[in-house]
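With one protein chain held back, the other chains of the complex are shown just where they sit.
Right after this comes chain A.
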Amino acid sequence: MKPSGFAYHRPSTVAEAVDVLAEVSPAGKVLAGGQSLVPMLNMRLAAPAHLVDVNRLTELAYVRVDDDGGRRTVVVGALARHTDVEHDAAAHAALPLLREALRTVAHPTIRNRGTTVGSIAHADPSGEMGAVLALLGGTVELRSARGTRTVAAAEFTTGPMETSAAPDELVTSVAFPVPEGRTGTAWTELARRNGDYAVCGVGVLVRLGDDHRVVAARAVYVSMGPVPTVLDLTEPVAGQDPRADDDGWAAAGRLAAWRLDPDDDIHATAGYRRQLAAVLTERALRTAARRATEVAV
């Protein structure tokens, strides 16, 4: 249970880091918080020849809320730890979904070291942060010695633990757009033990019109397929007023369960996962809709 040997690089600027990555590509791996990579190295499931440690790139240790003519975005740099994002007051005020979802990412001790960008780059189908990025239609910024590019979340994650990042590219930041208007969000999941990866997790977004009637509802799932699955669930709840007692939420839960295609594994059968999706979706939608009614526009 010890890692095999590797050549170690410790750049102190982003420019240096991408030069090193270019030099050692494709034999190099970025080492960020190590909370996913080091277990794999310890178990020798991975044995990269070069590790490029980005923990000295303090220029990427930021969480920021950008405002572009009223369109707000929470931008998270590659060296922001999950804990930094969770506790950032401005990010929380702009996008409370981040903190709510982060509290289900492992334990505080893991979040103290693991980075939000690293978890998105890792592309585990159980990773909450990649799912939140997909739900909000966020983007990923990549840099290499060849230049900089921005990729939509949906094009970034291509499969389980697979992304469209090239081996010489560093993810420098991710951007979570803040939903506009009378919008509520919620994250909920079920895990076998506190802090474990979810058996099924769901994040939702509900948007209301000025008359408080639902105009849009969508959901994203973790542990329910090879990549975060985003579903549009507007149809069964369109036009419903969350302050009245309506049963469209349950129908939306059933629709989600029907459209998802999870696998069996040692933790749960596909059928049980679908059942969870129905129940958790209904719950999350109700919560998000209630929150949307409380938004001051």
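Here is the rule we use: contacts are C-beta pairs under 8 Å (C-beta built on N, C-alpha and C of every residue); 3 or more make two chains touch, one makes a residue touch a chain; residues count from 1.
Keep in mind that, in the parts below, contacts and distances are computed from a predicted model.
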Protein name, per the UniProt record, of whichever chain is missing from view ("Quinol oxidase subunit 3", "LLM class flavin-dependent oxidoreductase", "Thiolase domain-containing protein" or "(2Fe-2S)-binding protein"): "(2Fe-2S)-binding protein"
Touching residue (missing chain; options A:T13, A:N42 or A:T58): A:N42
Residue ranges of chain A at the interface with the undisplayed chain: 1-8, 10, 31, 34-35, 38-39, 41-43, 51, 53, 55, 83, 106-110, 112-113, 194-195
